[in-house]
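Of the protein chains in this complex, one is absent; all others appear in place.
Chain IDs A and B follow the sequence of writing; residue 1 opens each chain.
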Amino acid sequence: MATLEPAVTPDARAGDPELLERTWGSPPGLLGWLMEVNHRRIGRRYIATGFALFLLAGLEALAIRMQLAVPENDLLGPEVYRQFFTMHGATMMFLFAVPIMLGIGIYLVPLQIGARDMALPRMNALGYWVYLIGAVTLYTAFLLGVAPNSGWFNYPPLSRREHELTIGIDVWISVVTILEVAALIGAVGLIVTIFKQRAPGMSLNRMPIFVWSILVMSFMIVFAMPTLMTTSIFLGLDRRVGTHFFNPGGEGDPLLWQHMFWYFGHPEVYIMFLPGLGMVSMVIATMTRRPVYGYTPVVLSLVATGVLSFGLWVHHMYATGLPRLGTSLFTAASMLVTLPTAVQFFCWVATLWGGRPRFTTALHYALGFLVIFLIGGITGVQLGAVPFDLQVHDTFFVVAHFHYVLLGGVVFPLFAGIYFWWPKVTGRLLSERLGKLGFWLMFAGVHLAFWPQHHLGFMGMPRRVYTYLPEMGWGPLNLLSTVGAFTLAAGVAVFLVNAAVSLRRGEPAGDDPWGGETLEWSTPSPPPVYNYRWQPTVKSRTPLWDPDWGTQPVVTGLREDQREMLSTTLLDARPDNREILPGPTLVPLVTALATAVPIVGVLFGLHWVPIGAALFFVAITAWNWPGAMPHRTEEPGGREHRLAQREREREEAEEEAGS
Amino acid sequence: MSRRLALDVSEYPALVSGPRGGLWWGMLGLIVIEVVVFGALIATYYYLKFLAPHWPPAGEPLPKLLLPTVNTGVLIGSSFAVYYADTSISERGDVRGLRIGMGLSLLLGVVFLVLKVVEYSQVEYFWDSHAYGSIVWTMIVFHSSHVLSVVLKTGVVLALSGHGHWSRERAQGVKVNGIYWHFVVLIWLPLYITIYWTPRIHG
Partner (left out) sequence: MRPLSAARPRLPLAACALLAGGCVGTGVQDVLAPRGPQAERIADWFWISFALAVAVFVAFVAVLAYGLLRARRLGERNELPPAHGRNLVLWGGLVVPTAILLVLLVLSAYTDRRISRLGRGAGPEPLTIEVVGEQFWWQVRYLDPAHPHREFTTANEIHVPTGRPVRLLLESRDVIHSFWVPNLHGKTDLIPGRTNDLVFQVDEPGVYRGQCAEFCGTQHARMALLVEALPPAEFAAWWERQLRPPAPPTDSVRVKGRDVFMKNGCGVCHSIRGTPARGRVAPDLTHFASRRTIAAGTLPNTRGHLGGWISDPQGIKPGNRMPAVPLKGEELQALLDYLHSLK
């Protein structure tokens, strides 16, 4: 039912920016802040909170490094040290990496697909509040001295009640559960948005690669995280009501935890990694002024990596005495998963090879990712081999490996993305000089901090030790590693300075400082609260680089006095219906608090679980009750009914005429 | 002023149901998540079973079949009631059919829960007796809480129907509730087979 009207001036149609601003904006003040459902504001909150937690986890790491810098150090005693390494791991893995990638997706995906908001805005807001509650809970426990203390993967039997009475373990269970709820909410929201809200003409094979990476990541979250939720609830039940899931004395098995945890845990690291890959693709394309070479192999590689990553988990368990034939299959799988990434690496090389690169800070970080992640990937292949892994498993060699792949594959792409999209988000430029300084400090810091740790693993230093004997000879390399950690921290600090200066008096960025190719660069920087005055349409993968972009049709006819957005079909993105979205409301915040009651309240008593469930039911009912959503419904007698009425009348008239 | 081509979408509908609407996909996402959780529970059951020397543990009888099988029939019947309610409103705009179907499904859901309580008040082991008890009780309580929650949700849908909220055009909430109900029924089937039949087949 689309009518393509030629040569109509935009002004003659609707598209009143002031009305759009009022419709899509939020009330002022604190109340408006609490009622926020706009995806960019929610996305910014995720990113800011995630980055703050990154800094906290980094400080924890510096404390760990200071304790290990010299043998027999007494800066952190063993009880405190346990909490520090657990908090460092849990913060990085649960509170930083996945939420910040979700946040970037929440911010960027609607812009890149030409939408005005996420498909389910209140759910989006709920995800953030739940995340914030989880972060506050964990850090409150830390400040009170009862942080979890048995590692970020919290193996039983050590984490069962008879060995660790501390409520810290129960805090871990509650926080992990609540963060998974947040991540699952974010993931489902992103999937629905990507499926339904793409601009007309943006068929699946025209989506930006970053959007593909977010889509694959979100599917992985949906398939991996519920396993961890289940197994952490098992541990909670073991601890609180005496079940025997992990108790060999009751015919349970500690290895059940390891299987379930790592079934989640291995995909988890690829969950963090994939959006980084997507961001690197965008940065390399824009900075070399060429589309990424091999769009199809790159997309297939993202999907293949996501799928294959579910078949690797036993490589975390080679030392547990599992049958050798089984573990060898996981060696093969662990090696196989590197191939899609290798394909992507060479697609990027091909892009750079034939491009016209501009060596901005963002490109520096992308290239740094290639080098650092390659090293981490190589040690990963080595770790995949059972006999070798049996020597270096649970040693600093593994610590070196995963810091190389995580710093290389998550943090460096993240910084590439930050330097790339900062102008769009803030409207200002970051200093390239400070950016490059920060890059080189971080690059050097990663190698200084973590290369020596490979050697320490070979020299027999196990993980998670709070100190070591001087005669082992591990002192010098540990000291070097600590110096490296501070170098890395200095690089991050340079970025913080750069960011602060940019926000205060950075050069205005304009709409499109880099000459980008995807839709977000066609909006002002920062975009208005409604994103696009008219929702765009596309006919290629690189719309802004099309010679006739200027005459590409735009979507008109959406109402501007209520929050309307176009929904399109799944595969080909043909226009399908108008999505009416809710406006700002307190319901997500209230529901988040209600969600927290059973999950966090259980720390204070089992009775909070049924009470919390009842509160949650009330909140969800209020969420769905008609009055709670002012912009959503078409009243009986409203336009839909009139149209349907007219249609029915016309059919009846035709029938009568026919008979 | 530059001239732009316009794609006018004002005639497209705003109220849709089923996969055309975002809410349906959101509910599908929730269902997939829950399937993974139930899958993890079933995988745990089999994992513990293959490790155990005896399953059920020595001294525990095989689970009784009659009551849970009848109960399974009750639950499947409720799905039919939901299907009737769904098609009443979304195909015929028949609010009365909707209310009958939802009321019946609600009733059958409550019957299921009551029979479950009866069944498990007679079982002689508990979640803290041994790993077998732990996994069976967890599966049953987890699934039953889903039945309870979908009964409550359906109650809300039913209550809204009293306010003239649902029509042929606005039926998405009913459909979305319906697919979740069907999920709760369908996921019971592998649970039922696992808990009540597997110990008999493999011993």
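Just so we're on the same page, contacts are C-beta pairs under 8 Å (C-beta built on N, C-alpha and C of every residue); 3 or more make two chains touch, one makes a residue touch a chain.
Values in this document were obtained by computation on a predicted structure and should not be read as measured data.
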Please identify which of the visible chains the hidden chain touches across the whole complex. A
Among listed residues A:G25, A:P297 or A:G601, the absent chain is touched only by A:P297
Which residue among A:G77, A:G145, A:G326 or A:P610 touches the omitted chain? A:G77
Among A:A319, A:A500 or A:L586, contact with the omitted chain is made only by A:A319
Suppose we count only contacts with the excluded chain; which residues of chain A make the list? 77-79, 82, 150-151, 155, 157-158, 163, 248-249, 252-255, 288, 290, 293-294, 297, 319-321, 324, 328, 331-332, 335-336, 338-339, 342-347, 349-357, 367, 370-371, 374-375, 378-379, 381-382, 385-395, 451-452, 454-455, 457-460, 462-468, 471-473, 476-477
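Going forward, only the chains that are shown with their structure count from here on.
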Where chain A and chain B are represented by their mean Cα positions, the distance between them in whole Å: 30
Quick check: in the complex, which residue numbers of chain B touch chain A? 1-16, 19-23, 25-26, 29-30, 32-34, 36-37, 40-41, 44, 47-48, 51-52, 57, 127-135, 137-138, 145, 149, 152, 156, 160, 163-165, 167-170, 173
Counting only contacts in the complex, chain A reaches chain B at residues 1-11, 13, 119-120, 123, 184, 187-189, 191-193, 195-197, 200, 222-223, 225-227, 229-231, 234, 237-238, 241-245, 247, 250-253, 256, 259-260, 534, 537, 550-559, 564, 566-567, 570, 575-580, 613, 617, 621, 624-626, 633-634, 636, 639-641, 643-644
